[in-house]
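Before I ask anything, let me first share the structure, which is written out below as structure tokens.
Only one protein chain is missing from this complex, and each of the others stays in its spot.
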């Protein structure tokens, strides 16, 4: 059984120039993301954290994209489901927990923003807000700066399918297209905007075709396959760095959970639909790929689970015990502190 | 000479089901629009009116479009260059002059808005403002009302090429596409947004292709040919009335004047470019078409000139003599007058 | 008479107007099958169907702009902005268009749209789900801004907004949705937009506020009654344009005025209230006008203790009234 399957499964990552270690690293990031997200739900249901907005089902898209970018060089303008990209860009599970618990040490906001509102200058992660799609023009602005300062980096902006209807998507991508800027717009199409399904949301036959409105290439990839996403983002980055301008990438994914811990998706989608998605769960399918190729052995897998569990336990323990922000800091940083420079 | 040319010129309007009277009517509207616009410039240069924003070069696009619509039934969400569409929709030269002179009798605004800011409920002309592209969602709203109230009318929104980059274009057309609404978005592409040329403005290879982002057909037509525009708008209207949804039409035109009476286009375009445009002046080329076919005779033409001149003279005379708004009305109509209904 | 929550009162108002007038329809994000993220449109989709209760794409400017177009045609759209924080992409449509349509057309056109949005904090909503944005729109003639403080007012004022022939911004405090309950009449009623309401007659200190803070001020007033501090309480109800005469009367009544808002202080609507008092009541005042408001930070932080620090509460109001009484 095992053998016959591994015969059937062809090695696709070698063709992309990825080693077995690379794909194991991708898998580990995906798994850590999933487990950390699951822990957040537990903490929410047990009343320890107020809010969870989940990336479950989008780990392949996020880690595949992140793996194609250069840490410390490229910039990221994320959205609220991007916990996977955060981990991939070097934010630790502990730091994410500190953010979830709204503790003073949270590097994203010092406990000022809701979970999922990321930003970490030292890691090239641009601070984000709640209103969707505002990050798209910001990413274009980073790309404009790259051009003006002749710096060889790319900026990746992520957003959801519904968010591609906002004016800022249109204005931002048109600006990038006119000035041929090194920016990648990465849409994680999970086919819902809270309760609104894609057909009530997006009038185009898919999201990738919208690239033509901005004179840039647009590709649709299977967001459940980290290798397909890696390839698309790597190619877009090459084009950008070679001065060939911006790209739009649509990764078709699934939102395995409700929109957030405040949502009940039973109100607008069926059990069947949900179960169907779960059968293509990207974490399982990628694990199967690695297992079939004999790269992810039972031992490796158990070790990884153990390691990750410990990492998350320690992160949780630390964050839960960490101090809240000092109420006396409420007025800090409205403007630049006086006496600085 | 005359004869040989008329042999060369094929009759295109018959194929469209237009009579000779129809095309003469189209030409008359175009000519009246041109002459009225020219008079506005004279009045501006002689210090009698403050501001002119001109449609010279766009008459073919405007009258061709207007001729495909049903007066008293279809609605219009115009923009500031649409004097031709105003005349075609039944606003008189006199009323346009009253608007230009900002007199109390101005049906558009009672002298409250700048010239080119149209609106006339009795003529199905929706009130407009200065910020570009806000009229596009309004037209979609009229189309939504048509659907909800099961009324068989189409709404035409007009705007310029630069204005297609605004968020409201994207959001409005996507809404129309999702709900398959009877609305036509009619872009008058004169290749400039004030001083900014198309290539610095619009990243797509043309504007019609943007229709694909909204799941609707998009066509590009020669805006100097009123018959081509008529055909495109007529077809779009048929589709809309048959419940086949919205359309995007791009009419490629020329802006023969500066952006407005406050602009000096010598700062950003060459004499050559301007002269070249003038050689394809739609009023002249359509006159030639009609002359070649023997439809516009010397006599007819002279009579028309005379008639139009008189119409404009009377309009000017009346508007100049008409009273300004009463300053005591400054506070009127901020809200619904009390005691009404 | 039935116990009704603030949000149920809002749902009832929409349900009744949808039933009464076929030109009324509801549009917004997730207002359909889900019934809205706060469930304000709960049941309306089932009762009135997809044509009357429309799930829109994620586009606030289009929600406002398409609504404005439909309103000019003759419909009475009730548009929901999911949170008032997300009304900002629609500001151009609301301020340049809705507010100016009647005036710019010299009364030829008008725009009877109602725009509903939940505002306010104390719900762990952090910077972008807690804001009070009424001040941003309180300088735009042509608009009316209603902020009800009770289920009874919410129902009567929302019905008035939907029937109004001018654009109305209707702001609902999201913490009030399930927190405030009261018995309201079974029979239909409508309340006047533009009129403040005296919630409590008193002789020592006048408190002028709106929205959820009216409830907190009532609590504070009751506690202070035990100390023989007699509070006069005015609920603005409509924060733009303001009910000047009611403000002047209330301020003159006691000569000591406390103005309360949850918004950050500088530039909030209570500044305009203070200005009206400074213009009209100088010689009736026995103490400087006091303002109790949120701190001047961009918005409310998420951490529970920072949020608590930000929020105006019963105790803070009580203390402010007490010190004015002792002035």
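Residue numbering begins at 1 within each chain, and the chains themselves are lettered A, B and C in the order written.
Note that contacts are C-beta pairs under 8 Å (C-beta built on N, C-alpha and C of every residue); 3 or more make two chains touch, one makes a residue touch a chain.
Note that this is a predicted model, so its numbers are computed, not measured.
Undergrad: Which listed residue, B:88, B:135, B:163 or B:316, touches the chain dropped from view?
TA: B:163
Undergrad: Taking the full complex into account, find the residue in A:59, A:74, A:95 or A:171 that is in contact with the omitted chain.
TA: Of the listed residues, the one touching the omitted chain is A:171.
Undergrad: Which listed residue, C:24, C:40, C:88 or C:115, touches the chain dropped from view?
TA: Touches the omitted chain: C:88.
Undergrad: Which one touches the absent chain: C:41, C:138, C:238 or C:254?
TA: Hidden-chain contact among the options goes to C:138.
Undergrad: For a quick check of understanding: of B:16, B:114, B:241 or B:304, which residue touches the chain that isn't displayed?
TA: Checking the options B:16, B:114, B:241 or B:304, the one contacting the hidden chain is B:114.
Undergrad: Looking at the whole complex, which of A:54, A:109 or A:163 touches the chain that is not displayed?
TA: Considering the complete complex, A:109 is the one touching the chain left out.
Undergrad: So which bits of subunit C touch the chain we can't see?
TA: Residues 61, 85, 88-89, 91-92, 95-96, 99-100, 103-104, 127-128, 135-136, 138-142, 240-242, 263-264, 266-272, 274-275, 277-280, 282-283, 285, 287-291, 296-299 of subunit C touch the chain absent from view.
Undergrad: List every residue of subunit A that touches the chain not included in the displayed model.
TA: Interface residues of subunit A facing the absent chain: 75, 77, 106-110, 112-113, 117, 119-121, 126-127, 129-131, 134, 136-145, 147-149, 167-168, 171-172, 174-175, 178-179, 332-337, 341.
Undergrad: List the residues of subunit B that touch the chain left out of this view.
TA: Output for subunit B: 50-51, 102-103, 109, 111-114, 117, 129-132, 162-163, 165-168, 193-196, 200-202, 262-263, 267-268, 324-325, 327, 329-331, 334.
Note that only the chains that are shown with their structure count from here on.
Undergrad: Considering only mean CA positions as chain centres, point out the chain farthest from subunit C.
TA: Centre of mass proxy via C-alpha means gives B as farthest from subunit C.
Undergrad: Centroid of subunit B to centroid of subunit C, CA atoms only: how many Å?
TA: Chain centres of subunit B and subunit C, defined by C-alpha means, are spaced 42 Å apart.
Undergrad: For subunit A and subunit B, let me know how many angstrom lie between their CA-based centres, rounded off.
TA: Centre-to-centre distance between subunit A and subunit B: 47 Å.
Undergrad: For subunit A, write out the residues touching at least two other chains, lowest number first.
TA: Only 165-168, 200-202 qualify.
Undergrad: Of all the residues in subunit C, which ones touch at least 2 other chains?
TA: 57, 59, 61, 89, in rising order.
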